[in-house]
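Working notes, structure below.
Yeah, one chain of the complex is gone here, protein chain that is, but the others are all in their spots.
Note that the chains are named A, B and C in the order they appear, and that numbering of residues resets to 1 at the start of each chain.
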Amino acid sequence: MSSEIGSIIKTTVFGESHGIAIGAVMDAPPPGYSINEDEILVQLSRRAPGQSKTATARKESDTPEFLSGLLDGRTTGAPLAAIIRNSSQHSSDYESLKNNPRPSHADYPASIRFNGFNDIRGGGNFSGRLTAPMVALGSVARQILKANGVTVGGHVFKIGSVCDSKFDPVNVTSEELDNLNKQYFSVIDKNAKQQMTDLIEKKAAEGDSIGGVVEIAVTGLPAGIGSPTSRGIENVISTAVFSVPAVKGIEFGDGFKFAELSGSEANDSMYYDDKTVKCRTNHQGGISGGISNGMPLIIRAALKPTPSIFKEQRTVDLASGKDTVLKIKGRHDPCIVPRALPAIEAAICLALLDIHSEVKPL
Amino acid sequence: MSSEIGSIIKTTVFGESHGIAIGAVMDAPPPGYSINEDEILVQLSRRAPGQSKTATARKESDTPEFLSGLLDGRTTGAPLAAIIRNSSQHSSDYESLKNNPRPSHADYPASIRFNGFNDIRGGGNFSGRLTAPMVALGSVARQILKANGVTVGGHVFKIGSVCDSKFDPVNVTSEELDNLNKQYFSVIDKNAKQQMTDLIEKKAAEGDSIGGVVEIAVTGLPAGIGSPTSRGIENVISTAVFSVPAVKGIEFGDGFKFAELSGSEANDSMYYDDKTVKCRTNHQGGISGGISNGMPLIIRAALKPTPSIFKEQRTVDLASGKDTVLKIKGRHDPCIVPRALPAIEAAICLALLDIHSEVKPL
Amino acid sequence: MSSEIGSIIKTTVFGESHGIAIGAVMDAPPPGYSINEDEILVQLSRRAPGQSKTATARKESDTPEFLSGLLDGRTTGAPLAAIIRNSSQHSSDYESLKNNPRPSHADYPASIRFNGFNDIRGGGNFSGRLTAPMVALGSVARQILKANGVTVGGHVFKIGSVCDSKFDPVNVTSEELDNLNKQYFSVIDKNAKQQMTDLIEKKAAEGDSIGGVVEIAVTGLPAGIGSPTSRGIENVISTAVFSVPAVKGIEFGDGFKFAELSGSEANDSMYYDDKTVKCRTNHQGGISGGISNGMPLIIRAALKPTPSIFKEQRTVDLASGKDTVLKIKGRHDPCIVPRALPAIEAAICLALLDIHSEVKPL
Partner (left out) sequence: MSSEIGSIIKTTVFGESHGIAIGAVMDAPPPGYSINEDEILVQLSRRAPGQSKTATARKESDTPEFLSGLLDGRTTGAPLAAIIRNSSQHSSDYESLKNNPRPSHADYPASIRFNGFNDIRGGGNFSGRLTAPMVALGSVARQILKANGVTVGGHVFKIGSVCDSKFDPVNVTSEELDNLNKQYFSVIDKNAKQQMTDLIEKKAAEGDSIGGVVEIAVTGLPAGIGSPTSRGIENVISTAVFSVPAVKGIEFGDGFKFAELSGSEANDSMYYDDKTVKCRTNHQGGISGGISNGMPLIIRAALKPTPSIFKEQRTVDLASGKDTVLKIKGRHDPCIVPRALPAIEAAICLALLDIHSEVKPL
């Protein structure tokens, strides 16, 4: 039950990095929605490796094959399955890792969890590669949401100490999000992007890596979507977003900044904009009591630096029961943040489709 | 399905602030565990109001009545239900809120979500009062975990800009956590606590409120608990913790600080401590790939300031369709953080019991 | 997770026969439905013991207390909880059963499943008494369905070899069902009922018991409700109905009779009745491919004879590890079928509310 995102519309992700194929099944999208496969490829290209020096040089031919759930380009309402074949595997690179787990990677805890039977090649089922089918089916969810006026989009907000501009939480537009959604490594402020790129390339040159923060906004979600307690928007989005490897924190609206705010500063006063209830500010990130209040959703997620660095590290040798050192080979991203962004957006799209379907099926 | 925490051992929370009773059902704890009801009362007293000027003067007689699932003080393995009767209700205080929703409260989105049929008295099903049964059954989970060597404990880390010391993520002990677990408004550093108290009282005097951050540690969790993708420890804990009202962010280990770290700084190198694999540092907060690695879990959650402040606020009048102003009456916490801490710990206990049961039933 | 009926609207049943209270929580009914508590009492009285010689003389004061989810007689959309206090317990009657499990009762397998910690008094969590809260919340579901034009009703079809008339699967009316729904031991044919009563009283006099079959019909369910594969109407109803103790079989439409039919005999030809598609016959029991086809649902469930008989039986003594004999004391039903009928109807109502909500939330 470990690979399922959503409780009503459930998307199960499967595959191992160096196995035959990775894929996902959505059980099941609502019927009758047109799905544009080119748009899916755009999203996949945003997470694809090998696009610049900021990412791994590894090539992935990430063209999904849709096996079911679509007829003449429309959802049938039956489970929608897609697979992506694996290729370009350097499995031998990982041989030595079996006994020498990479620090801060899943290697060691996974070997205990699965009694040593888990596929360690390329990270196996823990690989960031699993986000490819998540992005593919997240794009299906994104298109269904879009057809209902809901737009999801994001940008890299922070790499190291370099920050992009934040979204305007009140006035962010769907056009702005649509524009970001077409880009690899989308950043609002071009100067910030250049500095981020420089920093990542510097870390790459050092054989090191760097973490970051992404910010996602959702426009067009009507008030009244979500539920109290355990099925609030924050509950469902957070559990989905932590499905993306390397995510270690999430916040909504002002998030951790709320600690320093008074209620009089943090409350979003309400008014009528013609006949629609709106807020003058949006500290809550569009969510009160777990339910959408009609303002844009604002979500930020923190990602740790890729643990696979090329510097020598101290680890253990599980065979001998002694300490040892490790030098990781292979191709690894010096910064996973730009490529993780579309995966996190995808997780949010899958969560929102699930939440929306509980209240008002699309 | 909105009020259920956990996927295997499921705890359903019910009740409305001014209804007959609130309660929860755990379906179902493992059989044969001794449950100490006094320990449950200790946890409930940690979240009870009226203890100091930092909390609301409202009295709650939060003695739970256990209806099922216990025999001679031991879990039977059948669903464990507990209820807490409501009393001391000033329902008239809320009459005016029906049309004048409180800014940043659930009032407005809930009225849309439930077509105006939701119980608005005292916040209804959205009330922080619902955390009382969560704490009661969380204490049951806590005791079951404790019997298996797992200790959960926390402290108020930050109120406004006043910070407590952080847990030592490598060396935090179960004794330290046990000691914190007995206190109301537990803080490590006494000076910090005095400053926090002063700040909260100042905000209360101003008719305002203030937010904060709590930090929780878990010791004794063996390596290998948790699953990849959607059933990782972060996934399950985050969705549970967002069940506590006012939580707007969560992070594990270094969390949002990871953005500024290099892999070489963030990775936790491993070594053999006698025959046990340990890490020299604990930036990951004890979790890699969603699975416990044997180090203490470190979790922080951010809480927004109570939206119910006594200052005049601008809102809408849903009856007339015009803007208006609102002055909230009643008794409200100037800072919910100290009382939310045991609720967040409870959510974590429920999540850990659920996660553990998936891998190795207790 | 063992006591939950439904996947979207989930009803968790809890309690032990001789514990403090039994109860159930529905998470959560749709908001705004008027719930008539008298109608709930009518349903509870249909399953109450002590009504005639055909049932146990045990008294149960089965007046549920509604704790949450209702305001001014309407559902709020929050979880709806109800409890029924236990009384009239003769716990000492069960003392000897601890080591001498009753044949064909849960005693022996439950003692292994729960390592001997389960409450054995009165059957504990396995008691037929648990069907009381199921009936109470099933009545809530029944009323919500009724407000949407869907009527659920049933009768005792068979006791021993005495058969009642069957429902006319094409022309059964909601009036007919409503009439049956008000009665204890509802049977269509009065002569059959007399014969059934005579047979049960004869079995009671012999210290023996007898099994039976109930038949339930559902009218007014529109075509198109249900899903293929694992969420078909048969899937969801069957798993719910087996929650009622003593049920050992279920069939839909012609059920086991289908084995002897040709397709040309079993197929229900379709026609236009004005503008509505109908079937001339209803062998399918209103369900094709798991989805309602607009015809009445027809469901039959088989119940085994109460295993608690007063005749001497051979069993084992778990303490000594030797064979022994057992004479059961206490008060037990010679035939559980009349009292199980409203519980089975309740399970069907809970299942239908869940199924309907997946497709078109009520």
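Criterion: a residue touches a chain if its C-beta (ideal position, glycine included) is under 8 Å from a C-beta of that chain, and two chains touch if they have at least 3 such contacts.
Computed from a prediction, not measured in an experiment: that's the story for all the values here.
> Please identify which residue in A:I83, A:L177 or A:C279 touches the non-displayed chain.
A:I83
> With the missing chain put back, one of C:P49, C:P64, C:P307 or C:P338 would touch it. Which one?
In the complete complex, the chain left out is touched by residue C:P307.
> Which listed residue (C:G32, C:G255 or C:P361) would be found touching the missing chain in the intact complex?
From the options C:G32, C:G255 or C:P361, the contact with the absent chain belongs to C:G255.
> List the chain C residues touching the unshown chain?
On the side of chain C, residues 1-5, 7, 13, 101, 103-106, 108-110, 112-113, 125-126, 130, 158-161, 203, 206, 208-213, 223-232, 234-236, 238-240, 242-243, 245, 247-272, 275, 277, 279-280, 283-285, 287-294, 302-309, 311, 313-316, 318, 321-323, 358-359 touch the unshown chain.
> Residue-wise, where is chain B in contact with the chain that is not depicted?
8, 78, 228, 358-361
> For chain A, which positions touch the chain that isn't shown here?
Its contact residues with the unshown chain are 1-4, 7-10, 12-16, 19-23, 25, 27-28, 31-32, 65-69, 71, 74-81, 83, 113-115, 117-119, 124-125.
Everything below uses one rule, namely that only the chains that are shown with their structure count from here on.
> Between chain A and chain C, what distance separates the C-alpha centroids? Give it in angstrom.
From the centre of chain A to the centre of chain C is 45 Å.
> Please compute the C-alpha centroid of chain B, do the same for chain C, then give the distance between them in whole Å.
38
> Among the residues of chain A, which ones contact at least 2 other chains?
Each of 228, 358-359 in chain A touches at least two other chains.
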